[in-house]
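One structure is given below, encoded as structure tokens.
Omission of a single protein chain aside, the complex is shown with its protein chains in their original locations.
We call the chains A and B, going by the order they appear; numbering starts again at 1 in every chain.
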């Protein structure tokens, strides 16, 4: 006797993988771990070339950055995406002037301070879209890496700011606690922060 | 006052309910006597803009006078797996505050002696130790004492596995639900009799199936299947001709697949049940398209049950419906509601789907796989032969699969006249969610395949698509695929002229030429003929006028948005002058005065049986039928309309004569049909106009007929009967009549003579059809494949439009649903589909305003051929040509013919590179 798994999580994993493939993530090689976890910086100690090691940190981090949890609200257009399938957001919503939606439909009309799990509704007090210059949807890990280092395209952040943003920001942190019906990004936020830090300290090389 | 949510439902409600809780029927009687309302609009307008309790999902126990105040809640668990052995529930994860108080499983229902109505054949609950019959099959009904426990359990069970499964068996194989072959070979000239047709020879099915279960369509010697051998021999000859076409003949052979979609009515199925064991009465509050069937199915299910589970009476309270589109016609939901009530006696129980459950358990549209072959004489541009093979995914229960297969098969040549046709169709059982009735009902599928094929013929010949349709359109008196002509108007030439003259069509080249950079522009056209009616359609209606001239109407037709209440009021007003201020719909228990009885099945009864049964003046072939098949205007209003005519002829007219002081010998006494109404004023040439109020008062005063109750039945023609009334015999298209005199009781009249439509009319595919044409211009963004509908035009004919605004609204809504099926909506089959319980809107996308050309959608309704042309069904046909017109426009823009639905931007981008 066994209790069969839901089909849905299996599909979600498939969707995540497909998404990762589509963004070119697996093409860049070195994934030290499985889909649901993040490697620690120490796991890359075997890479002798500092530049290659730095790039490897970012490649590992790419598992987070190219995940639908992140790319859905770093969209290529003014309309966010939704769900593990990264379908266009329904109902149709748009970034508006401030990234918090149009007058007629603000993000906060539905996305409140916290997730509401009975309705599978994600929430955070600052729920909004990343600005257009920070769009990651459809980009490769390499492209995101160049972009994330460029203050013109990263919200004028220093590398130290990035460590803080990815490792500590609570809206970013939501991606690890997205509620039922959505697959969390791999690992933990602290692990992701550690990868950013290792990458920054090792010269922030891009894969 | 401090209220408690857990136990305070009664308390808190008492603050909001009025001093007295209105009776159920009072709530559902609209607009309601003395309720102010705008002069124009639907009878249900005020109720719907003020949030009145109307829908089944609105009612709780406290809203029903005489019921206990507290509502309890039931949850129907369904399986997301149909290829492993089901081994039972695993509800250990439910917290103490989320436990059901009763669990009903297959084992429990086996003990009480239920019978499953044949329409729903299959286990009501999957028994432990067997593989579920289909995805979404119920496994258990959980009943909770309190809402909070129910709510917690619903969420937990949605998100956590709770069923045990064992060995993998693969899906269960079951026989096909049905297979038919429709073959017709016309005679040498249009007037000559057919060489072979279904109406002459009967419908045929193949005698053999392969080991896979697929029918063997070849002609094989079959002693018991001689009928099939004869038809299949003609059919095979047509296939041979298509395989080896004569010189000068164009043959195209194409495949097309249409997807499963959800009716997506906005109110998920819901109901409230209460079984009073003392008096053995089962009360049900429900919203379905087929109330009479629902009550009958429950009665059958419980008919031989153990004493504690066999009610003495069932009181079905049927509500306004929050959308239907076919998906609430013959749904199994009421059976489970009844079980919830019976397994929790003495306490009201609510069963209500959330949207995940509605996707998992609700009726779906059939996915079709079709192969179509067409032969066209190049010189004349006429269709020489057509053949098609349809395979339907019927899902887990038979439901309406056979009927949908037949409608698609007999409708497969659309609006065309084709001398040689051979169509095979098979409806298969699969482990998918059950497919059944939905707007378009087989015709959406087969005409999408046909009209895109016709478009390809036109570009291949080449010949102008409108001109090709003109040359091939069915003419008045021409024979349909089954060999009978339509008995209603056939207006293809007018539809085609309208399309031809419309600027969208005329300017198609110019618009294409001036496309903006990066944008592809294309225009498409398509037409459809869609049957309405089912061949056993009934109508019950009562019309009463009081001494103040106020009018009440009761009908068994269901209001699901189709405007039946308003159509009833308008049609009755045509006969007796006033717009009713009391209209009730979906009532099946207020016609007891007629004392109707039925026997057998109206579709399979023999002529001898019918003739014998008809001797009983209370007998009718069927008592009440579903509000479906676009039948509301034509049939749904018939009984009330005929009742109104009786009230006028034997109540109001004699009263008017009395007021005018016209003596009995005056010839004008019999000229009642020359009087007419202007609003509430009766006009008769040369006599003073009379107010309805005054006439009604007089009718009551002199004991005239002030109320009439009738029943009508149609098998592609109305039953006709004659009744003796004071003032003369009355013959009409009804088969039962009761009348009320003054303020007395209704008294049933025996019919003096009756003629029911012959039983061999059951061989007719349809003899009622409406036509619609659509032309549409699309703009496609090259970079993304994104499609925008720039302009659209649909022209529809529907005889007399009872409420033109509602006809227009139906056409606009049909357009939107067509866009959804063509471009947006998709339910994958099986484990990834809705049966897994994880589907909701968002993932499933229906058309929004921004997907539609709201300000560039023109609908034209052709005026009736004559003021006396009866109303024709139109709610389905308006959806159909939208889909092939869009595909033809996409071809015009991209040069690519898509052969499956929906066509997504990704698919378009893939072909424009």
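Throughout what follows, a contact is a pair of C-beta atoms (placed from the backbone, for glycine too) under 8 Å apart; a residue touches a chain by one contact, two chains touch by 3 or more.
We adopt the following convention: contacts and distances are computed from a predicted model.
Choosing from "2Fe-2S ferredoxin-type domain-containing protein", "Dihydroorotase", "Urea ABC transporter permease subunit UrtB" or "Nitrate reductase", the protein name stored in UniProt for the chain missing from the display reads "2Fe-2S ferredoxin-type domain-containing protein".
Note that the absent chain touches A, B when the full complex is taken as a whole. The chain that is not drawn here is touched, among residues B:32, B:80, B:171 or B:268, by B:268. When the omitted chain is restored, the residue from A:36, A:50 or A:91 that touches it is A:91. When the omitted chain is restored, the residue from A:63, A:95 or A:120 that touches it is A:120. Against the chain not displayed here, chain A makes contact via residues 90-93, 102-106, 109-110, 112, 116-121. Even with one chain removed from view, chain B keeps its contact list with that chain: residues 2-6, 8-9, 12-13, 16-17, 36-38, 40-42, 44-55, 57-60, 62-63, 71, 147-148, 151-152, 155, 263-268, 320-325, 354-356, 560-563, 803, 805-806, 808-817, 840-842, 846-850, 852, 854-855, 857.
By our rule, only the chains that are shown with their structure count from here on.
Inter-chain centre distance (chain A to chain B, centres taken as mean C-alpha positions): 47 Å. Those residues of chain B that touch chain A in the shared complex are 80-81, 84, 87, 90, 151, 155, 158-159, 161, 163-166, 831-832, 836, 838, 841-843, 845, 848, 850.
On the side of chain A, the complex with chain B involves touching residues 1-8, 11, 82-83, 85, 87, 90-92, 117-118, 180-181.
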